[in-house]
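The following block contains the structure, expressed as C-alpha cells.
All protein chains but one are shown in place.
Chain lettering (A, B and C) follows the sequence in which the chains are written, and residue indices restart at 1 in each chain.
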Amino acid sequence: MTGTTVPEREDLRRSVRDLLDRFGDDVARQDAIGSESGHSTRLWSALAEVGALSLTVPEAAGGAGYGAVEQRVVLEELGRTLAPTPFLGTVVQAATALVASGDPAAHPHLERIASGATLAALAVTEGDGRWRTAHFSTRAELDGGTWRLTGAKDLVVDGAVADLLVVAAATESGPSLFLVTSSEAVERKELRTLDLTRRIASVAFDGTPAELLGSPGDAPAVLDRVLDATMVALAAEQVGAARACLDASVAYAKDRVQFGRQIGSFQAVKHRCADMFAKVQLASAAAQEAAHSADREPDRAPADVAAAVAHSVCSEAAMFTATENIHVHGGIGFTWEHPAHLYFRRAKSSQMLLGGPAANAERLLARLGV
Amino acid sequence: MTGTTVPEREDLRRSVRDLLDRFGDDVARQDAIGSESGHSTRLWSALAEVGALSLTVPEAAGGAGYGAVEQRVVLEELGRTLAPTPFLGTVVQAATALVASGDPAAHPHLERIASGATLAALAVTEGDGRWRTAHFSTRAELDGGTWRLTGAKDLVVDGAVADLLVVAAATESGPSLFLVTSSEAVERKELRTLDLTRRIASVAFDGTPAELLGSPGDAPAVLDRVLDATMVALAAEQVGAARACLDASVAYAKDRVQFGRQIGSFQAVKHRCADMFAKVQLASAAAQEAAHSADREPDRAPADVAAAVAHSVCSEAAMFTATENIHVHGGIGFTWEHPAHLYFRRAKSSQMLLGGPAANAERLLARLGV
Amino acid sequence: MSHRLAHTEPTDLEAFAQSARDFLDASADRLEDETEVEWGAGEDRISYFGDETPEDATRLVDAARAWQKTRYAAGFGWITGPEKFGGRGLSAIHDLIYDSIEAEYDVPDTGVLSLIGLGMIGPTIVAHGSDKAKAEYLPGMYAGDLIACQLFSEPNAGSDLANVSTRAVRDGNGWRVNGQKVWTSVAQHAQVGLALCRTNPDVPKHRGITALLIDMNASGVEVRPLRQMSGGAEFNEVFLTDVWVYDSYRLGEVDGGWSVALTTLMNERASVGSEGAGPAARAISTPFLAALMGENGCLDDSHARRRLAELQADQLATSYLNRQALDHLISGGQPGPEASVSKLLYSQNITRAAHFAAEVVGPRIVADTGAWGAFSWNELLLSTPALRILGGTEDIMKNILGERVLGLPKEPGGDAATPYRELRTSRSGS
Partner (left out) sequence: MSHRLAHTEPTDLEAFAQSARDFLDASADRLEDETEVEWGAGEDRISYFGDETPEDATRLVDAARAWQKTRYAAGFGWITGPEKFGGRGLSAIHDLIYDSIEAEYDVPDTGVLSLIGLGMIGPTIVAHGSDKAKAEYLPGMYAGDLIACQLFSEPNAGSDLANVSTRAVRDGNGWRVNGQKVWTSVAQHAQVGLALCRTNPDVPKHRGITALLIDMNASGVEVRPLRQMSGGAEFNEVFLTDVWVYDSYRLGEVDGGWSVALTTLMNERASVGSEGAGPAARAISTPFLAALMGENGCLDDSHARRRLAELQADQLATSYLNRQALDHLISGGQPGPEASVSKLLYSQNITRAAHFAAEVVGPRIVADTGAWGAFSWNELLLSTPALRILGGTEDIMKNILGERVLGLPKEPGGDAATPYRELRTSRSGS
C-alpha cells in the first residue's frame, strides 16, 4: 500500500533536493570522493533529519513504514546529483535484509540506521562477484554458543565504513545470515572502483564472532527480497541520473554555439536529445511500475517481473544517456573535471553490479515462466 | 590466381551493365517476376553471349577458367539491378559442385551451363532448410546398376526451372552427390518466396534414376566448397544491391524538397546516407577480400575466414541499406510499385538462406579456431 | 483491467462503469486470457496491415458498423459527443473508462470507423463545422452509417503537410476542387472525406489552406487502391477532378484550414499511444515467441533467450508507460509527450520482434515450405518499414520531441514566411 499522496511525495522530494543543493554540489562531491569515508557525514545526518533514511523502516522499529514508492523519491534525487552516500549499502541492502529476516533482534539496528547513527552493509558476493543466494564458501560455525565466520567477501557496497555487516554464510542448516558488529578478526579493504561516487570494499573473516539473523537456512528467501529491492532502488537512481544527463545535454545544446548556431538546432544533436528523452520516459515508467508493484498496489504488474524489467530498461537508459551526454558536450565532456564521466561510471557500475545484462535476462525470463 | 587485369574487369562490368540496362529495367523485372520461369530467357542468352556464365568454368570444360574475382563483377551488377536470373542456382551452386567434384563426366554439363543451354540447381537442404553436408534423409540406392533417389529437398534455389539437379543424398558409403537429368519420378513445386526476384522450389524424389557425381562419400568436401562459393557470391551481389540502395537514397535526397529544402540537407537524412556509405565501403572491402582470397591470391586473408566475414558484413550492409533506403523515400518507398522493397526482400532472403547470422557466427568462430 | 478512479467523482464514474459492464455483459462475451499457445492450431497469419479479400473486407466493415450501431443505441457509441447531435455529453474520462472496459470483451474491431472517422474527423467537425455539416454528418457517423477518411497527405506534402497543392477555387456558393491525395486509409469504404485544399497561393503555406468536407460519392472523386510492400492495399490514392462542394461543408475559416488540420492531428497523436502492440500483439507476446523458439529448437540458446528478454523488457516497459499515461488521463491529468515516445518505441519493438522471429525461424523464412508459423512472419516483417513512416516519420517525431518538449531551437532558414507560390518544389514532382 502506498502510504503517501503525490503532493506529500513532492514535499519529500523538495526537502531532499534542498539538502543536496546545499551539501551535494560539484565541490562537495569532489570533497566526498576524496575523503576517508567517501561521503559527507553532514549530508548523511541531514538526510536522517528529514527522514530520508527511515522511510522503509517499519513503524515497530521506529521508521515511517512506507515503501519503495517513497524511497524512490530519495533515490531519484541521489541519482540526479550522484552525491556520494552509503544509502545503497545501508538503507537499501542491509536494512532490507534486516526487515526481511523478520527477526525482532534486528529492530535496534534498524532504529540506529533510521536515525543515521549506524552505517551498514550486506556481504554476499564472493570470488566472481556474482549475486548468489546459496553455495557460499564463507562458513559459519558454532563455537561454544558463539557463531564464528570464516571466509572472504568481495564487492561489499559501503563495506569499509559499515558499523554493521550482514553476512551470508553456509551453515550445516543451509545458507544463513549473520550480523557482525565487532571489528575483531575482520579485515576490510577499500577497493579501487569504476564508480567514483560509490565505495566498495572486500571483507575477510577469520573466526569472527557473529550473531545469527533470523533462522538458519533463511538466507535464500531474504536475499531474494534484497535483490529485488536493490533492482528497484537502482532503477530509481538510474532514472534520476538519466534525467540529469538529458537536462545537461539540453542545456548545453541551447547554450553552445558552433557554425553560428546553437548546436541544439542541428538535427544530429536534436535527435540525440530526443532519443535520450525517449529512454528517460521509458525508464521512468519502468521504475515507477517497479516501485508501486513492490508495494503491492493493485492493478500493477507482477512485482518480480517489474523489478527485472526496470533493471534492464533503466540500466540501458542510464548507460545511453551518460554516453550521449558526453558526446553532446564534445571535448569538455570527457575531461576529468566535468561531471559527465561520473554518470558514465555510475551507469556502467550499476548495470554490472548484480551480474549484468546476461544475468538479468535469465532472471526476467524465469519470472515470465520461460 | 587472378587471370584478368582491372581494366579487363571494367570492360566485363560495362558489357554486363549494358545488357542489364537493356533487359533488366523495372518493366523487364516485373515481366520476369510474373513469368512462368521467373526470368527472361533473352537476358540469360545475352549473358551467356558476353561470357558471363562461363567465367568460372574450367578451360577444360570450355570455360574461361577464371575465378571469384571475375564472377564478382557479374554478381555486383546482378545485385545492383536485381534482374531475376537463375545465376545463383546454376552458375554458382550447381557449377561449383560440378567443378569441385573433379568428375570428368561433369564436363559436358559444365559446357552446356557455360553456353546458357542448361539451367541447373543444387538440392541440399531438407525439412528445416538449414545447410548441411551430411545426415541427409534423402537416400540413394543402387538398383541393378542404376542409382535411385528417394526423399524430399526444400529450398532448392532455381529448382523448378533446372534441367539438371545436383542432389545430396545418403548412401552406404556416406553422403554423396548425384545428377538428375530426367523428370521421371521428380516432383517439383515452386514455392512462395520472400524474395520476389529469386525462385526457390521444393523437389521430391521417389525412386528417381540418378548418376553418381564423383565418388561415394564425396559430398561433404564438395558442399563445403559450394558453401564458401555461395557466401562469396552473395557478398558480391549484396554489395551491388547495397550500393544501389545508397545511390537511390542519395539521388532522392537531392531531388526531394520538403520545408523548402532538399531533404538531403537535413542532418538526419545526410547522416543516414553517410551511415549507408560506411556500410557499403566496409562490405565492399569484405567482398573484395573474400573474392581475391578465394582465388588464392598471395597476401590476402585466409579464404575461409574472409568468406564468413564477408557473409556477415555484406548481409548486414544489404539489410541496413535496404531498410534505410525505404525510410529515406518515405511513403513512396513502401509501395509495391517502387523497387525499394525488392532490395529489402533480397537482403533478408540472402541473409537467411544459409542459416542466418547465428549459423554464420559459429562458422566464423570455427574458422578462427575459437 | 479495472482502474483506480480517485480524484474524479468516484460515485458517478463507478455507476457509469457499472452500466458499461451491464451493457457489455448483455451484448458480448468476455475475452479469455490467452496464456497457453497451441502451436500449429488455427491460422498462422501474422500481419500488421489488413490484406483481406474484398468480400472479407466488406464483411469486416459490416460487422464494425453493426457493433457501432449497437453501442450507439446503448449510449456508448459517442460518449463525449454533444447531446444535440446524438452524443452522450460526458467527459473524456468516461470515454477512456468505457474503452478500457470494452477491451475485456470479445467485440468486433471497429477500427475502420473509429480510428480516423470517429476518433479524428468527428471531433474536428464538432470543433469547426457549420451547424448544417454537424447535423448532416455527426449522427450518421456515430450511428455507424457513415465512414469518414482524411484527405491530407499528397505526393509533395508528406512530412511537410502544409505544402498541399490540391486547389479549391470559389465557384458560386461553393468550391471546385482539383488535386491528388495519397496514403488515404479507408477511402474505399468512406462516404465523406476531410480535405485540405490550397485556396490562396499568395500567402505563406500555412495561411492559404481551407478545409472542406468532400462527399466521397460525388462526381470527380476517384479512389485507387495503393498496394504496400507487404502485399495488401491498406491505403489509397484519391484523385479529385472538378469536385464541387457547397461552402457550408467548409470547416473553419477560409484560408484557416491549418488550425482545422491541427485539431485533427492532435486527436491522432492522442490515440496512438493507446494502441498497445496492435494487431501483432499476440505474435510478439512472450508465450508466442517462447513457443516459436521451442518449435525451432532454440529455447535453451542463450543468444535467443537474451534477445527475447531484452525485447520483452522493452515491450513490458512500453505497456507500463501506456497504462500509466491512461491512468494519468483518467485521474484528470493533461496528455503528456508519452504518445510520441510511445509511437517511437512501438515501431522499434515490433521491428525488433519481426527480425528476431525471422532469425529464429531460420531459412524457412525465405520460402513457404508449408511449416506453420514460419513463412507467415514475412507479412509483419514487410510492414516494419512503414511503422517508422506512417503518422509522422521518426525524424518528424524526434523534431517534435526536441523542439516542443525539450525546447531546442528550430533549424534556421525555414520557409514559413515565404508565399506558397514562391516555394521550391522537388524536381521530379513526387
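Here, contacts are C-beta pairs under 8 Å (C-beta built on N, C-alpha and C of every residue); 3 or more make two chains touch, one makes a residue touch a chain.
All values reported here derive from a predicted model rather than from experimental measurement.
Student: With touch defined as in the header, list the contact partners of the absent chain among those displayed.
Tutor: A, B, C
Student: Could you tell me which of B:W131, B:F277 or B:W336 touches the chain that is not displayed?
Tutor: Touches the omitted chain: B:F277.
Student: Pick from A:I200, A:A219 or A:A248: which residue touches the chain that isn't shown?
Tutor: A:I200
Student: So which of A:H107, A:R139, A:R188 or A:H341 would be touching the chain we can't see?
Tutor: Once the missing chain is taken into account, the touching residue is A:H341.
Student: For the chain left out of this view, which of B:S312, B:N325 or B:Q351 touches it?
Tutor: Going through B:S312, B:N325 or B:Q351 one by one, B:S312 is the residue touching the chain not shown.
Student: Touching the hidden chain in the full complex, which residues of chain C are there? Just list them.
Tutor: 301-306, 411-413
Student: Using the document's contact rule, name the residues of chain A that touch the chain not shown here.
Tutor: 125, 128-131, 154-155, 191-195, 200, 202, 255-261, 266, 268-269, 323, 326-327, 330-338, 340-341, 344-345, 348-349, 352-359
Student: Need a quick check: the contact residues on chain B for the chain that isn't drawn.
Tutor: 246, 250, 253-254, 261-262, 264-265, 267, 269-271, 273-275, 277-278, 281-283, 285-286, 288-289, 298-299, 301, 305-306, 308-310, 312-313, 357-358, 360-362, 364-365, 368-370
Operating definition for what follows: only the chains that are shown with their structure count from here on.
Student: Taking each chain's centre as the mean of its C-alpha atoms, which one ends up farthest from the centre of chain A?
Tutor: Of all the other chains, the one whose centre lies farthest from chain A is B.
Student: Roughly how many whole angstrom separate the Cα centroids of chain A and chain B?
Tutor: 54
Student: How big is the gap, in whole Å, between where the Cα atoms of chain A centre and where those of chain C centre?
Tutor: Measuring from centre to centre gives 42 Å for this pair.
Student: If I count partner chains per residue in chain B, which residues reach a count of at least 2?
Tutor: Answer for chain B, listing residues that touch two or more other chains: 266, 268.
Student: Please output the residue numbers of chain C that touch at least 2 other chains, ranges allowed.
Tutor: Counting only residues that touch two or more other chains, chain C contributes 395, 398, 411.
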